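In this view, the complex is presented without one of its protein chains, the others remaining in place.
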Amino acid sequence: MPLRFTIAELQNFLVDVFPQVIDDFVIEVLDDDMTRVRMKISDKHLRPGGTVSGPSMFTLADCAMYMAVLARIGPQALAVTTNCSIDFMRKPVANTDIIAECRIHKLGRVLAVGDALIYSDGLAVPVARASLTYSIPPVAG
Amino acid sequence: MPLRFTIAELQNFLVDVFPQVIDDFVIEVLDDDMTRVRMKISDKHLRPGGTVSGPSMFTLADCAMYMAVLARIGPQALAVTTNCSIDFMRKPVANTDIIAECRIHKLGRVLAVGDALIYSDGLAVPVARASLTYSIPPVAG
Amino acid sequence: MPLRFTIAELQNFLVDVFPQVIDDFVIEVLDDDMTRVRMKISDKHLRPGGTVSGPSMFTLADCAMYMAVLARIGPQALAVTTNCSIDFMRKPVANTDIIAECRIHKLGRVLAVGDALIYSDGLAVPVARASLTYSIPPVAG
Partner (left out) sequence: MPLRFTIAELQNFLVDVFPQVIDDFVIEVLDDDMTRVRMKISDKHLRPGGTVSGPSMFTLADCAMYMAVLARIGPQALAVTTNCSIDFMRKPVANTDIIAECRIHKLGRVLAVGDALIYSDGLAVPVARASLTYSIPPVAG
């Protein structure tokens, strides 16, 4: 499925959709196989001791996969997350950015499904994994 | 399993563990069957149009179930979320508090498992459901 | 949402849809709040030692929730399972029937979502819990 956005176009588009959070994200890779998104970690993402919080990892997984889907279905459609199953596997590195690598397994007429691996920047093994499903509403004629 | 905290004791204890978010939560019910926790919605929880964000619902499910587990295992143990599967089923009511009702199905030596239903305040049907698993580390002797 | 089948009608209808497995199931309760389905355990469901297998518990959760959905959408629609998240919490009682209690949280135009608790017959605490999503295809005109 062809990509309908460049990284710059997608990042700009999302300023309108996610104004509260888009400044936290940098889209690093957007190609046919994989979408990689960095979340710039600041105090609001941390628990005592500098640990990146679970909700921050969830937010990254959700937003990064949303970007991967949106890049394929284009700006007129508004995908909605319907399910996320996330496993927290290791303690993230303190005070360190986290990075999601997303792959889409299905992009259907009604549902899109993909997987994300979440890494602490510089760590070779993932700190979390997530699978997500998006409902794609019919486009008004 | 007996409760080791009153609502007031648990709310105070969490000020130290979740200083960044505890002010958003009010524990409304804490009994053998059910734990009910309110999330006070403010601008940081909203998407354009006043919709409560998915990560906000995840945060409530995670924190409310953590409170339900902690109330039973006591302050010395530090439970860690290992899995959450969450379904987003309806659009939450705009600019309105959300409420989690949690039930624990298993509280084992190593793992705790429970379900949460998330409601918009005043709405009879849930906007989301989640199941969560916590790993309970061995207590140091 | 009104029920479109009695227990007897639903059990008969499923003989055509699930001929390979329907003889294993008995629908015990079918009402607005809850659907309860028994799985009659035989050798094919067991692991060494008489333990009911994980796939048998999955099969019960999936079929019981399918019955709960079908009872509401009627015979003309063919729902398809799109997601199941299942937690295995306790070892089932050996050589003993298992029972699912299902509740539907959402029955939308496109997706249905519900929860199932799985019990060993006679045991008060659940051995597994599952949440399931079904896609409901549009009915041909």
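Of note:
The first chain written gets the first letter, and so on, giving A, B and C; residue counts start at 1 in each chain.
As a convention for this text, a residue touches a chain if its C-beta (ideal position, glycine included) is under 8 Å from a C-beta of that chain, and two chains touch if they have at least 3 such contacts.
Because the structure is a prediction, the values reported are computed rather than measured.
Considering C:V17, C:I73 or C:L123, the position touching the chain not shown turns out to be C:V17 (whole complex).
Annotation: of A:E9, A:D87 or A:D121, A:D87 touches the absent chain (contact as defined above). Listed by residue number, the positions of chain C touching the unshown chain are 16-20, 43-44, 46-48, 53-55, 58-59, 62, 80-89.
Mapped onto chain B, contacts with the missing chain fall at residues 82-83, 85, 110-111, 133, 135. Residues 85, 87, 89-90, 105-106, 108, 113, 115, 117, 125-126, 129, 131, 133 are the ones on chain A that touch the missing chain.
Following the convention adopted for this analysis, only the chains that are shown with their structure count from here on.
Separating the centre of chain A from that of chain B, both taken as means of CA atoms, is a distance of 23 Å. With centres defined as mean CA coordinates, chain C is found 28 Å away from chain B. Mean C-alpha positions place chain A and chain C at a centre distance of 33 Å. Annotation for chain A: residues touching 2 or more other chains are 82-83, 85.
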